[in-house]
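This report refers to the structure that appears directly beneath it.
As you look at this complex, bear in mind that one protein chain is not there, while each of the others sits in place.
Which chain is which? They are A, B and C, in the order written, and residues in each are numbered from 1.
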């Protein structure tokens, strides 16, 4: 069976309900937990050059994947809290970014939109 | 038409390809960008109490949703870089967490697994 | 002998020079390292209430102190890189903040200056 956003969300919420953890999961805590996981992800790349960060060994890649999963889990709790349709929000954000970064002005440039 | 993980990923990658930004998107930079977005999310809740963080006004909720989208976008670039099937990784992580946090020991507790 | 900012800075730089690590310490890496240490600090308080965060046990306090030292060490490398007189900058920032947050408007309020 194909896993989709709805079914993975249900599994994540069910995991929490089984442990009665919603009481700890206010948005403030969830956002902090997400930030901590983002730091654990960054730790894998710290002191590496750009090239080295693209050339991880097997164990490092496994750690990356686990951190990506952790980040998504907290993201899902936050989406659930705010009744957010994640993919809809992403579509809106892509459209907004497309207006901030028109192709002809931003192509090949790492400048921020207010510096273009 | 229903948006799924594959189609949203394609849109995110296409947005980047149109702007020739893959050159800046090494995993080190992407993880740092994700961490910065996570901090922007946290900023919305800073100085708020737990209860206040559950009771945002309309504008704050809109900001939250936009930050959640930003985080997911960087997460998607990282999954793409590491050929990661995000939902598969999440399922593996839930199973791993279920072993670290058995229901009978962790129910109603915010302790870490090594303190249970 | 009293340790002051100059002497502690010298010790921190000497530690690095002995190990030939300046090559890895570009500002980008240093700022990322500092952010990771800040996350390790936050991890001690995660899932705790405000009151619990003020009531740590002995081991937790020791961890906090160690993280505070780590953060200061990276801060010092960055000050060194940018020839920054840290205490002078702090004085300037306090004055700037005093203008943004006049006592009569900000007293007892956690609002940001642009919401006062």
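A few remarks follow.
Assume contacts are C-beta pairs under 8 Å (C-beta built on N, C-alpha and C of every residue); 3 or more make two chains touch, one makes a residue touch a chain.
Here the structure is a predicted model, which means the values were calculated and not measured.
On the side of chain A, the interface with the absent chain consists of residues 32, 35, 47-50, 110, using the contact rule stated above. Touching residues on chain C toward the chain that is not drawn are 3-5, 8, 11-12, 15, 18-21, 23-24, 26-29, 31-32, 34-35, 38-39, 41-42, 44-45, 48, 50-51, 53-54, 56, 61, 64-66, 68-73, 75, 78-79, 81-82, 84, 86-94, 96-98, 101, 103, 106-108, 110.
Remark: the residues of chain B touching the chain excluded from display are 24, 29, 32-33, 35-36, 38-40, 42-43, 46-47.
The criterion applied here is as follows: only the chains that are shown with their structure count from here on.
With centres taken as mean Cα positions, chain B sits 2 Å from chain A.
If you average the CA atoms of chain B and of chain C, the two centres end up 26 Å from each other. Along chain A, residues 24, 29, 32, 35, 38-39, 42 each make contact with two or more other chains.
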